[in-house]
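Just one protein chain is left out here, and the rest sit where they should.
The letters A, B and C name the chains in turn, as written, and every chain counts its residues from 1.
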Amino acid sequence: MLENKEYKVIGTRPIRHDGVDKVTGRAVYGADFQAAGLLHGRVLRSPHAHARIISIDTSRAEALPGVKGVVTTKDLPDAGDKVADLGEGAVNLKHLCDNILASDKVLYKGHAVAAVAATNPHIAEEACTLIDVGYEVLPPVLEVRQAMEPDAPLLHEHLRTTSLGETAEEPSNVASHIQHKLGDPEKGFAEADVIIEREFVTGTVHQGYIEPHNATAHYNQDGQLTIWCSTQGAFTVREQVAEILQYPISKIKVVPMEIGGGFGGKISVYIKPVAALLAKKTGKPVKVLMNRADVFEGTGPTPASFIRVKMGATNDGKITAAEAYLAFEAGAYPGSPVGPGAMCIFAPYNIENVIIDGYDVVVNKPKTAPYRAPGAPNAAFGSETVVDEIAEKLGIDPLEIRLLNAAKEGDRRADGPVHPRIGCIETVEAAKAHPHYTAPNGKKHHGRGVASGYWFNIGLESSVTINVNSDGTINLIEGSTDIGGTRASIAMQAAEVLGIPAESVNPSVVDTDSVGYTAVTGGSRTTYATGYAAYEAAQDVKAQMIARAAKLWEVDAANVQFADGEFSSINGKEEQISFRDLCARLGETGGPIVGSGTVNPGGAGGAYATHVVDVVVDEETGKVDILRYTAVQDAGKAIHPSYVEGQIQGGAVQGIGWALNEEYIYNAEGEMTNASFLDYRMPTCLDLPMIDAIIVEVPNPGHPYGVRGVGEVPIVPPMAAIANAIYDAIGVRMTELPMSPDRLLKAMGKI
Amino acid sequence: MARRSHVQTTLNGETVEFLCEPRQSLLEVLRDELHLTGAKEGCNNGNCGACSVILDGRLVNSCLVLGVETEGKSVETIEGVADPDKLHPIQDAFLENAALQCGICTPGFIMSAKALLDENPNPTEHEVRYWLAGNLCRCTGYDKIVRAVLDAAAAE
Amino acid sequence: MRDFSYIAAKTIPEAVALLNEKGENARILAGGTDLIVQVREARRDVDWMIDIKSIPEVNVLNYDAATGLTLGAAVECYKIYADDAICDAYPSLIDATKIIGGTAIQGRAGVGGNLCNASPAADGIPPLIVLNASCVIAGPNGERELPVEQFCTAPGQTALEKGEMLISLKIPAPANNSSSYYLRFIPRNEMDIAVVGAGASVTLDAAKETIVSASIALAAVAPTPLFAEEASALLAGREVSDEAIDAAAAAAQAIARPISDMRGTAEQRTHLVGVLTRRALNGAIQRVRDAA
Partner (left out) sequence: MPIVAIPSLLRNLTNGKESITVRGATIREVIDNLEARYPGMKVRLCEDDRIKPGIAVYVNGLLTRGSILESVDADAEIHFLPAIGGGIAAPP
């Protein structure tokens, strides 16, 4: 249970600052943007999964009344062989550009080929049907193992496998190979009394945010480009658009609107450069919206994967060696999250001998994008299922075997670095002590499963400015788009420093011209890093306020202290003034106060979670229902516990969807056949029980308040936890995701 | 350009008139013609509930209603739920329970919850979950939303 | 979305005349929950949408214990399940109307539209078949009636001729000691299209031990919803037993001709026909026995 002794604001549950706007429909999201003379854009997408583009004729579309402009790859600058530096990392510019508007080939159904701006969206859509594209259809490659075959059709003739800086000679669909090796795995397996080796397959799944992608762009006559959009990072939009359009960053302003979910999927740009091209061509503001099918087919899901896990343990439960083979589908262009998958797979355990191989493989599916702890859920499905099987073979309680082997501070991760203070053990212990875990569970076809998960969390750059108001409030200017209540969790950290209520902070998320560089809202970093910047900015304000109090009292600043919202003189005259009263005297003591903080912290601190789930399996239909769910997680320090719980609950439920029903279903031609919310089956509220979120607090030494990121790790354990529960219920080990009714029927031998 | 029809309807208690093409949904009319952007497009085929409004007292997906069909009818949207100086109890309950994260689904959920509580002021948890099953939320896992609706029912 | 014209017809003759005049590219708009999506996704070409919701005859909802139910073609699902007498008389119809879409869909969609949309997976149609419903159809040459199991001819295709429209459905009054049940299998608990649907009605003898007659209908296992005639006939005169029900389920499985698609595989569907037929029959029998 949470304790809230040390802090006045942190750990409380104030109403979020943007709440009233969001419950009254007044909050302005990307698609809500309106402007006089606005044109509407639509994107024409490839009907084929793999084809060479022979010709594109836009003349019939251009002739349609109401059409104001059509763009194709020809409107993009030549990408050449350049590597684009996106701040976040680098990427082949041709790949980046070709994913915006295909040039020589289309590599997935839904790949953007051309776009139209017209006076209304219906005309733009109709015009798209009048664009004539000649295709030479090629055989699609739809599965990672098939793509790795030596004779598989090649997506990119120039692509060669790189292995940590070394490039192979032969072209391949395998973009890269990574490896981590620790100790002597051979020796470790020789020491084991029980060895389990299993193969796993996971499906392609989508983030499933409810708001489709959107972008409105306008070019001023002076060449200034403004883009209004919903994004996880206005600055990364600016960088990507600058690279794709080869346009100076200083001439691009990105205005982040309210965003309707992202989960990693609104970092890469898709239609933002297209809106800019159309705006340039027409001289008008152009709004481009995706529909739901566009979102499924034309934006990045997280990949399907093939995983092999082998683990060995002694009879007393000590895991002596682990081996993993991870092959991830990158989609059309390199860049799957196999890297983080490989780094996370055994991270809940202290294992001396480990070898992990990972492969990033292109296939004819949309280029994958991050999705909540990218790579780690796929990996954990394998490893956490195998750990469960080892526990069963050895007759050890599944949480007990996790405790026996749990990673802790000072242990070495398989990829090399040593763990700082982490809360792995604490989450397992809390799960074990929870009444859910000790409740009876003996009914027929009912089962209970557990699994743990790890995610790194990241730091990266954040900037915050604070303007002090004369009435004792502050305006907090930040660059992190608020997807889940981070205005509140950031404001609360500044409020804590300044001894003012959370309600006295007015947070604003502003455009790229109006705040210092801030990396994406992603990597579970926002409350951690932007909160850290807010802490620093507030410290800056505090220092300046102390100087003002000193001036007021004609004492040395060293003699002014600040506690509980009051400045006081600690030497000489007894003086006291509240933060609020001092704010009213800024004019006479030297003028306005602006505080600023910028950070790029390295100590994000890893996050651990352990989940417990009860299921019931309908043995005749193969349907699994979730009866009870408990998710334990180390939050470091929960700034706003309600929103920490919300992250845990939301992540767990996305994992439940991934476990049971969500997947891209393809036909032989490589067409996704379920690109709608009807047939891409995300959980509804009728599919779920309440989700019990248990917050454990093991403070992160890398943050002044001990914050760890919380957004991503809750999606890591659910798939394995549910698979383990299904096994407990019906004695069948599921090794393929999703564990949909038809797969269960097959596994049970009913069909 | 397609012909536009003249439509008169009651919107949040006020008479409004607008012109629209037959192919424009009520959702498009609300957002693009009347500039009420509280109702959201999440799927445009009736599967997410983000565009939920109340039409003649009945919850509907505004993406599945033509604007021209609202002639002589009464439409309630999220913009009409609160009093000028006070939120509706459901809105208060959503804030108190932290029942929103990104907030894109929130107007639809509030309209749906309002339609439920108008008809059944004391629903069980199962009744709430059944009624709200047509509203997708991807952020919250629904836990806090269901609690908010139950709280609002208790408060009313 | 393609452009089209909209007209709200005030009378049946006006609607029929419009349908006759505009030909193939005119469609009746009732709830619109299928039609609007189909036109938006360019799956159906429509130049004229004829809104019938202000025609009195298609809004009739009239149940009489002696003569049965008249269900207007545009009556929305929520009105059907709000009527206690109809709930008591035709529980399978209620089962279906409560699972078509979500609450918001049920505020617009009706059983008549569900029928005219002619989806093989329509939840509304198996109950109509097992309840022995007939379709009242208006056309240029006046009215005619058609048994509901003859209405759907192929996916999205119906027996309606040029200029014809569905006015209402007539369902006979339920016999004594009878009841009905509909269920479908979906991977979620709501908001899905049936992977398989099964409806059953049964009439038992006074002791509620012997099946006097039964009727079984299936969804999503053939190009149209299916009346499982042989499976139904097998049960007449038999004592309620697992063996009888298993035999009927096997006979229902035998007529299923499912395809594999994104909603389910053919083998899964065939398996589910057996499971769901048993559950529908047992459900209907239980309802008869539970009734006072």
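Quick notes
Just so it is clear, a contact is a pair of C-beta atoms (placed from the backbone, for glycine too) under 8 Å apart; a residue touches a chain by one contact, two chains touch by 3 or more.
Predicted model only: the values in this text are computed from it and were never measured.
Displayed chains that the missing chain touches over the full complex: A (touch as defined at the top).
Listed residues A:H419, A:H611 or A:H640: the one in touch with the omitted chain is A:H419. Considering the full assembly, A:D360 is the residue among A:D360, A:E429, A:D634 or A:D687 that touches the omitted chain.
Across A:S163, A:S250, A:T314 or A:N571, the residue that sits in touch with the chain not pictured is A:S163. Listed residues A:T58, A:N92 or A:N120: the one in touch with the omitted chain is A:N92. Interface note for the absent chain: among A:N120, A:T204, A:Q240 or A:T427, the touching residue is A:Q240.
Although one chain is not drawn, its touching partners on chain A can still be listed: residues 83, 85-86, 88-92, 95, 162-166, 175-181, 232-233, 236, 240, 264, 267-268, 333-340, 342-343, 355, 360, 369-370, 374, 415-420, 456, 458-459, 519-520, 522-523, 600, 602-604, 702.
Keep this in mind: only the chains that are shown with their structure count from here on.
Contact tally for A-B versus B-C: the pair with more C-beta pairs in contact is A-B. One finds 44 Å separating the Cα centroids of chain A and chain C.
Contact of a single residue of chain B with at least two other chains is seen at positions 2, 21, 23, 44-45, 47, 130, 132-135.
Residue numbers of chain A whose C-beta contacts span two or more other chains: 122, 678, 683-684, 686. Every residue of chain B that touches chain A in the complex is listed here, in rising order: 1-2, 21, 23, 31, 35-45, 47-48, 50, 77-79, 81-82, 87, 91, 94-98, 100-107, 110, 128-130, 132-147.
Contact residues of chain B toward chain C in the complex are 2-3, 5, 21-23, 25, 44-47, 49, 52, 55, 58-61, 63-66, 68-69, 71, 112, 115-116, 130-135. The residues of chain A lying in touch with chain C in their complex are 122, 125-126, 620-623, 625, 660-661, 665, 673-674, 678-679, 681, 683-684, 686-687, 740-742, 745, 750-751.
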